[in-house]
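Here's the structure we're looking at; comments come further down.
One chain of protein is taken out of this complex; the other chains stay put.
Per-chain numbering from 1; labels A and B assigned in written order.
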Amino acid sequence: MTSRLLRSASLATCCLAGILLSLPAAAEPPGSKAEPAAQEGLQVPRPPLTEGIFPCTSCHDGKSMKVNPRRRELVDMHGDIALHHGPATRWCLDCHDPADRDHLRLASGEKVPFTTSYLLCGQCHGDKFRDWRVGIHGKRTGSWNGPKQYLLCVHCHDPHSPHFKPLKPMAPPARPEQIQARKGGAR
Amino acid sequence: MTEPRLNHPDQGCGGRREFLGTAVAAVAAALTGCGKISHEEFLQHNFKELSKDEVLSVIARLEKEYKEKFGKEVKVATTPPLPGVIFGYALDLSRCVGCRRCVHACVKENNQSREPEVQWIRVLELEKEEGVNLQHADQYYNPEEVPREGHFYMPVQCQQCKKPPCVKVCPVGATWREKDGITVVDYNWCIGCRYCMAACPYGARHFNWGEPHLPSADVNPDTHYFGNRPRPKGVVEKCTFCIQRTRKGLYPACVEVCPTGSRKFGNLLDKDSEIRYVLENKRVFKLKEDLNTQPNFFYFYGV
Partner (left out) sequence: MTSLRTFGQFITDTFRILATGSRYYYAWIGFLLLLIAIGGGAYLRQLNDGLIVTQMRDQVSWGFYIGNFTFLVGVAAAAIMLVIPAYIYDWEPIKEITILGEMLAIAALVMCLGFVMVDIGRPDRFWHIMPLVGRLNWPQSMLAWDVIVLNLYLLLNWFVVTYLLFCAYTERHYVKKLVLPLVLLSIPMAVSIHTVTAYLYNGLAARPFWNSAILAPRFLASAFCSGPAILLILLQVLRRTTKLSIKDEAIFKIAELMAYTMGFNLFLTAAEAFKELYSGTEHMVYFQYLLFGLKGHTTLVPFAWASILCGLAAFILFLVPKTRTNWVTLNLGCVLIYASVYIEKGMGLIIPGLTPDVLGDIYVYKPSYTEIAVAAGIFAIGFLVFTLMLKAAVPMMLGEFTLTRGRRAAEADPT
């Protein structure tokens, strides 16, 4: 069930290249055992972090690599990230906590784990957040009268480029003209 | 499922059928070239009129037939409607991208004929300039990527009407609306006159023009009598909100697969359900509302 769910989730996030959801992360994001989301009754799979990238603090430890708050083009790492989200002044550290890269940071300064990133998204996208909580925005799977699995915002929307990516449509129906009796009868 | 009515001995139903059986079965089989039809199948009465025992024997017969045909166990459930439940469906037109994942998941789940392929969901590509104008709809679109500029998408399937015209017109009562709001077809009672297809304003009913071809490997063995059990040639079929799943509490296959989360499903009688939230908080419309079919399928704009 879970793997099926995750597979369909990965469909939704086909835009997020190189992200593997179903692999048991070697290092689990902190807080995954008692997710606030689960406390709210929402079951959410792990965030779609790039494999082998977490914990972020293994590089961004604040010692060997100092925090550089300057807006710049990233060359050494994360060059694949093109930030198309909101105004041009937006920058990594608006959302990623400068002091603790394993966490995100709300506008209030409060730290939140990646597993509850929806709290961060919900700061600006309040209407979507409201609909998401009640199960109207975004995908639900599971049971209509029982436990449901939610997806995080970032499962469908790449946070760095959140526009929902176009999909290749599956095959169109046969035109009625094309539907003909099989040669040699019904068998 | 409607509670099967017990057969009263004074109805003389059995005797009548027995008489018919001996005389007509052979003639009919010879006349119609359907030599494969068994005596029991020929004589099977409308599902609503079957006693509990007769239902059991029909199910046993069907499961045996399917096993012989597909070489694997196929379970045919007759799960009745859940009390206090009327199913509702809402589809977010502002989110659907027209990727047709739902169309194909539906075919897979519901054991439709693969050749010719029967599809219960038709996704219409509409022009934003025209709005919901079906004369500008295209269901055969096939670009590299969807959504296409200037277009939006509207999947149409059975709208599970409160006043279903298809049920009204059926000359033999082979289709009816169940207590949970699902309109079902008794594939063993339908005579294939296709009057319901002419009556349906949504193109939701589909006919098995040829012998349904379903490879054994593709058979979903978890079936329901009114839902996805393999169908015979010459009968009408339609979306049942995945009756085999939803009566067990699961979401329909199209809801589960939709990558955009455009499809919302739940119990209209439960005020805390997603579907009720949509109806109470979003701008909702029904397709062809003027026909007063009163669908329990709603379209809405999530944004």
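Everything below uses one rule, namely that a residue touches a chain if its C-beta (ideal position, glycine included) is under 8 Å from a C-beta of that chain, and two chains touch if they have at least 3 such contacts.
On a predicted model such as this, the values are computed, not experimentally measured, just so you know.
Every shown chain that the unseen chain touches in the whole complex is listed here: A, B. Which of B:Q139, B:N228 or B:N296 touches the hidden chain is settled by the complete complex: it is B:Q139.
Here the missing chain is touched by one residue of B:V58, B:C96 or B:A174, and it is B:A174. Set against the missing chain, the residues B:I59, B:M197 or B:L269 yield one that touches it, B:M197. Within the complete assembly, residues 16, 20, 24, 28-29, 31-34, 37, 42, 45-46, 49, 116, 122, 124, 133-137, 139, 156, 165, 168-174, 189-195, 197-203, 205-211, 232-236, 291-293 of chain B touch the chain that is not shown.
The chain not shown here touches chain A at positions 175-177, 179-181, 185-186.
Basically, only the chains that are shown with their structure count from here on.
By the touch rule above, chain B contacts chain A in their complex via residues 82, 85, 92, 97-101, 103-104, 115-117, 119, 122, 139-147, 209-211, 213, 233, 246, 249-251, 255-261, 264-267, 270, 273-274, 277-278, 281-282, 302. Of all residues in chain A, only 8, 11-12, 131, 134-146, 151, 156, 164, 166-175, 179, 181-182, 186-187 touch chain B in the complex they form.
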